[in-house]
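The structure under discussion is supplied below as structure tokens; questions concerning it will follow.
A protein chain is absent from this complex, but the other protein chains hold their places.
Labels run A, B and C following the written order; every chain starts at residue 1.
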């Protein structure tokens, strides 16, 4: 069985899930910058309501955790789709339904200030049941703000 | 030097910081249910825009991470305030400015469904520089949805 | 199909795996104090070669991590055995072969000093694929030295 879709169709379908269909992602306004089978880059524009420590005016740890979880989950999804290789687009996307975060660790390295942020995620391993991903969040000046590690159940 | 405030005044001042002054907490709508020197309970009402996996209609991992980080940070703040013991209310609250999350781990145990959630946090240890907290999130049926551990710099 | 063994036979078989058959556990000298389907207590006696920070004479973080991983894995194994409920003892023990730690977090709360330590583990959740456990390490004076959280693949 061969793929009945192009890589571009797959990427557009994944973008629609992540950016448009997940309500909390819409609330945050995440955008998909790029993705392939092993990595993804998600963009988040800063907003006044994302502030946590208002004395210092920096981004809330929950927003940072959210965008890293989104990015890790996206990479895990891309990894499991890649493993199935051939088949119908609809079947591959149905894997999203069974995807879940097992756990997430976030390390907050520097205060989150900037007009926008880029979260990069990449696969450390994927198997038939569990995927492990690493994520990095940089601000618009290229400063590393936070890193994360996520484990995801993919079957 | 003795305290120039009552425990109730301190609790109200902390509530104002957590619930009213932190922009992202306001966006989520967190409420402070109770707190003392060693623990705190934060409430979050479910909203349609908090959904992550829209196929299953469950809460986004980022919302769960956010409320656990809020709860852990609050407990760390309460712990450092307790350590200073005596003094002016304004000085104690100024500790908030220097509080920061070092890292956060969240374990997602069961799908987050319910009309509201209660996050309970408690101090595992606090020192002059670092506090460590554990957090638990239950839904309105008393089901344990997620647990977390946070390390916070408090000086 | 009913169990062809007693709970005592199962516990003895698990003890043999954990205490006698795992080479690194033998090197450390871990003992099984008690266990049932949802929790376990593992004992470790202090030895001079377990010291990490020799200036302060306290236990090495690697020893603490090891005994917490042992305890979490044991609880995950007990959980998966409980889920199978009925059947032959040999088949249940064969689940050990497929057990693996996905990830482990350890929080070092206080210096590890004491003549012996007790690590208590309990199940937070178990499913057909993943189990999550929490662990606590106390010294012989009842002081909480460290806590941990582990995710284990069980199928």
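We take it that a contact is a pair of C-beta atoms (placed from the backbone, for glycine too) under 8 Å apart; a residue touches a chain by one contact, two chains touch by 3 or more.
Please read these numbers as outputs of a predicted model, since none were measured by experiment.
Against the chain not shown here, chain B presents residues 102-103, 105, 129-130, 132, 149, 151, 153, 155.
Although one chain is not displayed, its contacts with chain A can still be listed: residues 105, 107, 109-110, 124-125, 132, 134, 144, 147, 149, 151. Contact between chain C and the unshown chain involves residues 21-28, 48-56, 60-63, 65-67, 69-70, 73, 96-97, 99-108, 111.
To be clear about the criterion, only the chains that are shown with their structure count from here on.
Among the other chains, A has the CA centre that is most remote from the centre of chain C.
Per-chain Cα centroids separate chain B from chain C by 30 Å. Measuring from the averaged C-alpha position of chain A to that of chain B gives a distance of 25 Å.
With touch defined as above, residues shared between interfaces to two or more other chains in chain C number as follows: 105, 132, 149, 151.
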